[in-house]
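Here is the structure we will look at, set down as structure tokens.
With one protein chain held back, the other chains of the complex are shown just where they sit.
So, chain A:
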């Protein structure tokens, strides 16, 4: 999938978004909604420009938190996936608990982390890492375990040992799974960063949103939301770009390019 393909995927939702914004602007201009309830897109943009330096400072703080958390969560997810894959007994015991643990809302864990680790970056990074960790770990574990049985049988028949099975079969097989996990983690990470900042921070977009909504400044809240969305998209796009860079062998677009088996 080249740039043309990417463009073809992107333009319909982009066009729809623009249409929605235009409608919103029109409704506001016609005076159908009170501006202090819902400011118009142009008003939001004006406000964002007016406070751009502050906004960017908060965005930078959120970006830092998100990226550190994403990296830490991914690393932990990969490490645990590798461990559980190599120790099937441990996997059988731990994996169900891991799935169960996902039912604990992070809104509950956040304040606990604050109590345990104080008002530092650490509890917030941990929260983001916790959110990113799960999709990466599960995707990687699935990919490692889902090798084509024909390929596995072939490898054993020609005498591949465990190490060769891992490096030449299971890991390459897991790569597409890993990237879908990374894309999910990338999507969630900015959101969880914002939530972490809600729970306790003195900078970042989450903190700024809370402050602005308490101060009855909806334009600022929306400006921050727009930045959060933009950052989420950017991180997702980065993961997708990395995927395309690493996985060149897949037939483009699934059904085109490849021959039927």
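Throughout what follows, a residue touches a chain if its C-beta (ideal position, glycine included) is under 8 Å from a C-beta of that chain, and two chains touch if they have at least 3 such contacts; residues count from 1.
Simple rule for what comes next: contacts and distances are computed from a predicted model.
UniProt records the chain missing from this view under the protein name "ABC transporter", selected from "ArgK protein", "ABC transporter", "Formate C-acetyltransferase" or "Succinate dehydrogenase hydrophobic membrane anchor subunit".
For the options A:155, A:211 or A:225, the residue in contact with the chain missing from this view is A:155.
Within the complete assembly, A:175 is the residue of A:21, A:175 or A:240 that touches the hidden chain. Although one chain is not drawn, its touching partners on chain A can still be listed: residues 148, 150-151, 153-160, 164, 168-169, 172-173, 175, 247-251, 257-259, 261.
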